[in-house]
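First the structure, in the form of structure tokens, and then the observations on it.
For this view, one protein chain was removed and the others were kept in their places.
Right, subunit A next:
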Amino acid sequence: MKTVFEKSRPGREGVWPDAPQNGPEAYIPAALLRSSPARLPELSELDVVRHFSELSRKNFGVDSNFYPLGSCTMKYNPKFTEKAAALPGFAGLHPVLPQLQGAGRLCQGALEVMHDLERLLCEITGMAGFTLHPMAGAHGELAGCMLIAAYHHAKGNVKKKVICPDSAHGTNPASAALAGYEVVNIESVDGIVDPAKLAEVLDDETAALMMTCPNTLGLFERHLPEIVAMLREKDALLYYDGANLNAILGKMRVGDAGFDVVHLNLHKTFGTPHGGGGPGSGPVGVSERLVEFLPVSRVKKLEDGLFVLDYNHPKSIGYVAPFYGNFAVYLKAYAYILRLGREGLVRVSENAVLAANYMRKRLEQHFQIPYNRTCMHEFVASAVEQAKSGVRALDIAKALLDKGHHAPTVYFPLIVKECIMVEPTETESLETLDRFVDDLIEIAGRAASDPASVQAAPVTLPVRRLDETRAARDMDIASL
């Protein structure tokens, strides 16, 4: 399909505002003006509408396809929350308004949303305080690592390293590194963090352990209480990667379990759309001893019921966002939490875990399940058997695309060979789960009888398999 630049025809009129009386040359010296046009597309409005409508039809989204992408929690995105975020009273609000004298009064509604959501997240996670500022999950991880660094600096602790289990998200080590830490990996035993392995690397220089629980294999970290005690001993903090929070709502609170820092991916657990990669929202919660380090500004409710922004926190790590985070995104999560309430949120986890175990059970005769025990909201299968006939996890993923399902996460976590990581979420019907499982079983059958047909997939999509090596070598990343 042609690019929007190829479709451009000079002189075609778009959404033009009225022309100014004088051009910029009347106000700005010629030497400061652009000497050649930017060559932006020139299209009629209908051209634009057709172009992007056509592009949208070349995309899988949750609205059109099952998206069992492990660790990504691609649940249904409720529509009313979009309407809420677009209300002019929210969408039109300028972010510097509360910085004017007494002008907090001009955005009481927005400040109340922030205050209320922070309190709800505290109750959901059992943490003492929250900041909504981080703009994505990985950004929350970075903010969390900065909080950990601030805590240790304030206590005069000399800490150099952060421990990441091999089942951790790739962002964990990257975030710890960006906060100035050396990253130490530890191997899982039976798919979970092993206290003995931890003891080998845990020492006085350990700033924190970053954990995902349930982890990226979909397994609950059974040794958690012991691990918490080991870390306390060294004044090392415990970080909770909230990517998998969808599995434990109402069943465990990370604060009660002894975690000191948690980031939540609101777009995962609380159903705000992923947008093709973003925007997300990654609030960070902390235990009591870290509250004083949270980013500024912080929203506060005064005794008279007025909400204000408080900048006076001398030990704060400072600013991680230009303002108060991705307001429109967390507003949607807020609406989602209000809609479901306590009982609804508990049901989210129950049904997500139920669906994952159901699929695991139905697939166990057809795929190797490396850790075949009760899983949480996701599980990992392996295509090692299929690989013997030349059909790899990637081929199976592509064959699923032909069946109209988005593929599961493949080759992650790295510790499972030919890994296929399935996360159905709670919002998919039994019929959808069954259709996916049936299709996967059919593909496993073909892997044995006609491997070439699986290796050739996809054949029904706008393009066949793409040459990624060539993309990196020839590097055409812009039409100039």
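As a working rule, a residue touches a chain if its C-beta (ideal position, glycine included) is under 8 Å from a C-beta of that chain, and two chains touch if they have at least 3 such contacts; residues count from 1.
Please note the rule applied: contacts and distances are computed from a predicted model.
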From "CRISPR-associated protein Cas5 family", "Ni,Fe-hydrogenase small subunit", "Probable glycine dehydrogenase (decarboxylating) subunit 1" or "Cysteine-rich domain-containing protein", the hidden chain's UniProt protein name: "Probable glycine dehydrogenase (decarboxylating) subunit 1"
Candidates A:110, A:393 or A:454 - the one touching the absent chain: A:110
Touch criterion as defined above, residue of A:384, A:401, A:415 or A:441 at the omitted chain: A:401
Per the touch definition above, residue among A:128, A:174, A:387 or A:415 touching the missing chain: A:174
